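Excluded from the complex is one protein chain; the other protein chains are retained at their positions.
The first chain written gets the first letter, and so on, giving A, B and C; residue counts start at 1 in each chain.
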Amino acid sequence: MKLAEKLDLSKEELINFLRQMLLIRRFEEKAAEMYMRGKIGGFLHLYIGEEAVAVGAISCLKPEDYIVTHYREHGHALVRGIEAKRIMAELFGKATGTSKGKGGSMHLFDASKGFMGGYAIVGGMMPVGVGLALASQFKEEGRVTMCFFGDGAVNQGEFHESLNLAALWKLPIVFLCENNGYGMGTHVDKTFSGSDISKLAERYDMPCCQKIDGMDVLVVRDEVMKWVERARNGGGPSFVEVMTYRFRGHSMADPLEYRNKQEEEKWKKRDPIPLFKKRLLAEAVVSEEEMALLQKEVDREVEEAVEFAEKSPFPSLESVYEDVYV
Amino acid sequence: MKLAEKLDLSKEELINFLRQMLLIRRFEEKAAEMYMRGKIGGFLHLYIGEEAVAVGAISCLKPEDYIVTHYREHGHALVRGIEAKRIMAELFGKATGTSKGKGGSMHLFDASKGFMGGYAIVGGMMPVGVGLALASQFKEEGRVTMCFFGDGAVNQGEFHESLNLAALWKLPIVFLCENNGYGMGTHVDKTFSGSDISKLAERYDMPCCQKIDGMDVLVVRDEVMKWVERARNGGGPSFVEVMTYRFRGHSMADPLEYRNKQEEEKWKKRDPIPLFKKRLLAEAVVSEEEMALLQKEVDREVEEAVEFAEKSPFPSLESVYEDVYV
Amino acid sequence: MSVLTYRKAISQALQEALRQDDRVFLMGEDIGAYGGAYAVTRGFLKEFGEKRIKDTPIAESVIVGAGIGAAMGGVRPVVEIMTINFSLLAMDQIVNNAAKLFYMSGGQVRVPLVIRTVSGGGSQLAASHSQSLEGWFAHVPGLKVVAPATPYDALGLFRTAMQEESPTIYVENSLLYGSKGEVPEEHYVVPFGSAAVKREGKDVTIISYSRMLILSLKAADTLAQEGVEAEVVDLRSLRPLDTDTILRSVEKTSRAVMVEEGWKTGGFGAEIVSLIQEKAFDYLDAPVQRVAGADVPMPYSRPLELAVMPSERDIIAAVKNIL
Partner (left out) sequence: MSVLTYRKAISQALQEALRQDDRVFLMGEDIGAYGGAYAVTRGFLKEFGEKRIKDTPIAESVIVGAGIGAAMGGVRPVVEIMTINFSLLAMDQIVNNAAKLFYMSGGQVRVPLVIRTVSGGGSQLAASHSQSLEGWFAHVPGLKVVAPATPYDALGLFRTAMQEESPTIYVENSLLYGSKGEVPEEHYVVPFGSAAVKREGKDVTIISYSRMLILSLKAADTLAQEGVEAEVVDLRSLRPLDTDTILRSVEKTSRAVMVEEGWKTGGFGAEIVSLIQEKAFDYLDAPVQRVAGADVPMPYSRPLELAVMPSERDIIAAVKNIL
């Protein structure tokens, strides 16, 4: 367990990483099922396959830090400690949901946890993340903002404007690009002209690392920690490109006609969960039994989440007019 | 006359370069005067000091090529061969102007010369330029688009979107950044985070040259020619950053409080016109007398332009409703 | 006559344009390999190839701007903005360039650009993905804006759009893609600026467009059962606007209800109301009513979403309010 040691992670932390990944996986499998059963509406974007990214990256944050992310954010929300049942209730459109049913899957928020939102407009969270970092700098709070976005967001004008301003003002923000190879059905090679997304950031005089392996939670943790600490210590923004893959379609509506089985299989062989499990087993951090138990716990948590969502009331019709203005 | 020879320029061409620079200078001095006298309204952005850029760069184009540029575009328009009197008439808001008085100083057009417009929204011409290049590629016309913009436009989202798409699709366009050190009253160091604007372009896998000397018309010509030819031969887009300086304020309203005299003096010592004159004299291309004659011709042309503008009628009030729809 | 879905009518219109004129090409996000977010361009990449079916990066401003430039350069781009919500990112290009270049150039530069986009809510996509912003475009001189409600109009209006030399915003509605209607085999067009009386009646005029037109027709059916004969006018084209057809109907019925899906306050419906009261004041027996979306961001939760969006019942209530 060289890396984990180097990272100075306790057994509990390692187990928690596994637990979080299992929770995301199970939560989303269930959400997909509920979607098929008509319990969830709108778009549902699954993070399955990408779990190691959220788990590794968000583990680097302190409770007072900020997160902004995209619409594929169940994973980020769960890792940040938002209760599964409140997220599921939001997906069900219930009054007990994180946004009282007003936001849905694409707009999860928990301000008390610095989870400042899922954003459904590609790239739209980046300027907001820059602003949160600006507030932290202005108030000298030492809070770090972690800004997640996909490979597809890289070509939006706001990407450029945000990186430039963050670098110019040396704001405490980590830009984390989840490069899963596709924006909807379009391969990154058809949308981004450069050979290397991460290299874009250099030109703003912003440090960036090589493309990192998003299927290995410990690699993600290791890399991201450096940049979070740098930001916290006044070193300014940085850029991380994490290579990953979504095992499912873009959303539930995606017929997945644009990519081939071989590619999918290749990535699925590097499924972050078995990968991490194998390692934990090999290094005797957890036993098979403990893992089974963990899985059971997670299964129960998700079942309870569904039950909670199911039993919760829909918001009152009057609530439609609430929360428009403070 | 090493460089001129290397560039394979005839005496006529060299004289024409000088003539064009003199014309821009005189035209704008006169325009400023007319503005002060209330003959010209709106914003008037002078190009004085930057003449060598337009002259050198546009000399590389063929008649069928396209130009899009910003609101500081009298120089580009004059070099492209739009008659001074029609430009002056436009500035006067007269029916005989390039846009029949509807566009004004910031919106000069001559579609018959591929002069596809001055654009008053910073960065707004870049996507349009990309589209013109796309049309050329689609129709396999071999037309090149030259897209001018300032250092201030570099931080707009559209800059990024445009460079990326042009590079991705290998479009025949030359992006020419006129870096005059300031966007309005804000120094480029306060707006662009990287150390080198031209290096930004590399990351789209687009070739770019070092910052080039925009006060020397032959340097501009030499550098830009390479990229225009490359674009014409299917080599795709490129990026040129030209270092220059506007001797006047941002517009006529600018109190010029944000920059210091030393800096101004330093640049004025490199005024592109005396610089080029000296060279022509040294190499005996033109005599003092010929130059004086040239100046006289230019003065007369500008006088006639003012007279033409002055005498031209204002557009009819009915024309207000024309040209909204085709 | 054949019966086509709204989706198929638009697909066919696009195919026709692509086949008839080799200067025509399509450009947008996920229109190629993915087949279009709403499957309108499915199979196109295979038939027409990459040169004419251009998948783009997610970069709405340059998509539209490049469409403008290409149109200026003599080709015929049909640009897709996946939904009208994302047009907010291309607003400057649409409003300051597409709409104004012909004017600012004194009539020199033409922008024969068609922008296809999808408006409206009703699929629980929540606040940022459920807007009806076509009224904003209809406010802008230099743009033309059409919004078909039926397969017939979808095909006919698209044909006109492709003949236009001015920029056109062609507004689709995602809940209509599966709806069916008759479409003649022989060639026809639906001109811009021509509203259609989609149902005749004498008691009240209901004015609408796009999906709300379908709801209005349903409401009229229900009202008919109660003996109220509503005339239903489909604007089809918001700019240019067919004021004559609206006024003719209102002069006949003396009562009018404007139905639109977007927010009520400052919505395009207010324009219709204003026009009617300006030009048919003496004919009106009652104030023109507006049925529109509630003035709130669209909520995700299904019961809330239903409460916010105009319903058949709302239309009927508005009609009864002025009978």
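Here, a contact is a pair of C-beta atoms (placed from the backbone, for glycine too) under 8 Å apart; a residue touches a chain by one contact, two chains touch by 3 or more.
The model shown is predicted, which means the values in this text are computed figures rather than measured ones.
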Interface partners of the hidden chain - shown chains only, full complex considered: A, B, C
Given A:Q20, A:T69 or A:S136, the one touching the chain that is not displayed: A:S136
Touching the absent chain when the full complex is considered, from C:D22, C:E229, C:E251 or C:D295: C:D295
Chain A residues that touch the omitted chain in the full complex: 66, 68, 97-103, 107, 109-112, 116-117, 119, 121, 124, 126-136, 138-139, 143, 157-158, 161-162, 164-165, 168-169, 322-326
Residue ranges of chain B at the interface with the undisplayed chain: 41-43, 90, 93-94, 99, 101-107, 119-124, 152-153, 155-157, 183-187, 190-192, 254-255, 257-258, 314-315, 317, 319-321, 324
Touching residues (missing chain, whole complex) on chain C: 85-86, 88-89, 91-92, 95-96, 99-100, 103-104, 126-128, 131, 135-136, 138-142, 239, 241, 263, 265-271, 273-274, 277-279, 281, 284, 286-290, 295-297, 299
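Operating definition for what follows: only the chains that are shown with their structure count from here on.
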Centroid-based (C-alpha) most distant chain relative to chain C: B
Identifier of the chain whose CA centre is least distant from the whole-structure CA centre: C
Mean-CA-position distance for chain C and chain B (Å): 41
Centre-of-Cα separation between chain C and chain A, whole angstrom: 36
Chain centre separation (chain A, chain B; CA means) in Å: 46
Sequence positions of chain B contacting 2 or more other chains: 157-158, 161, 164-165, 168
Shared interface positions of chain C, touching two or more other chains: 56-57, 59, 61-62
